[in-house]
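Handing you a structure now.
Left out: one protein chain. Kept in place: all the others.
Right after this comes chain A.
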Amino acid sequence: MALYKNTGNPARRISRNAAIGVLLLIFALATLFPIYFMVISSFGDPVEAGAMNYTLWPGKFTLDSYKFFFNYSKYSFRWLLNSLVVAGSVMVFNVVFASMAGFAFSKLRFRGRNVLFAVLLCAMMIPYQVTQVPLYILVVNTFDMENTYGALILPGIVTVYNIFLAKQFMSSIPSEILESAKIDGCNQFQIYTKLILPLSKTVLAVMAILTFMESWNTFFWPLLVTNSMEMQTIQVGLKNFRFANTTYFGPMMAGATIAALPMFILFFSLQRYFLEGVTVGAVKG
């Protein structure tokens, strides 16, 4: 990169690169420390915090803290299952409905298209707090859906952000391909399934992963619409565990690790999509 001069003498260049490396490494360590601390501590004994010293080196390896966490409630595995069901459904619904809407908004001509899209975009400006109370009243009082998967899933089945993402990407698909498919006798639904979906695979994968992650990590909505332990998600369960066991350090870390572990696994196996996903919405095409 030409921002940095590479013509200087080698000794200076090496010391410069070393300085950069050290700076980045220090910051990386500070960033990773909480996660490292969490994982290391989760393998410690499930004793109360007063009786222990924090250690930064894995002195011993035991899964007792994990056992302690899972023994806290008979629903602790159910929390993980609930999170999986909710995040999985939200992900599938978003990919299907956002890609359909994105296709319509980018490639189909119909009356009111631009107005409707602009109206949708306005939603991104509205703070979460505005819709929170009426949404709660609607779902819990009007629909009477408290403690159901429906309450956890339905409000999130298609987000405006995902529609926007799909539309942005699909706009770049050449319309000529679609026209020729139409001449060959495809209807719009066939064009959507046979052309648009395969061509949008990457962006839909990014969308699926980010949606799954967000849904898995979401906390407030599940907190609001569930009041029985068996319908809670892992995030709400972890919060309950924390308030019930304020001094049990190891088990708390084990719970935190359990809540984050699926995302870490997903991140390390699909890293490319995660990192791509960050820029896909931000850098305009």
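Keep in mind that, in the parts below, a residue touches a chain if its C-beta (ideal position, glycine included) is under 8 Å from a C-beta of that chain, and two chains touch if they have at least 3 such contacts; residues count from 1.
Everything below uses one rule, namely that contacts and distances are computed from a predicted model.
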item: Chain excluded from display, named as in UniProt, from "Hydrogenase-4 component E", "Sugar ABC transporter permease", "Glycine--tRNA ligase beta subunit" or "Dipeptide transport system ATP-binding protein"; value: "Sugar ABC transporter permease"
item: Contact residue for the chain not shown (choose from A:Ala18, A:Leu63, A:Leu108 or A:Ala244); value: A:Leu108
item: Among A:Met145, A:Val160 or A:Met229, the residue in touch with the chain that has been omitted; value: A:Val160
item: Of A:Asn17, A:Thr62 or A:Thr202, the residue in touch with the unshown chain; value: A:Asn17
item: Touching residues (missing chain, whole complex) on chain A; value: 1-5, 17, 20, 23-24, 27-28, 30-35, 37-38, 41, 49, 53-54, 97-98, 100-101, 103-105, 108-111, 113, 116, 119-120, 123, 125-138, 141, 154-155, 157-158, 160, 163, 187-189, 192, 213, 216-217, 219-220, 224, 235, 238-239, 242, 249, 252-253, 255-257, 259-260, 263-264, 266-267, 271, 274-275, 278-279, 282-284
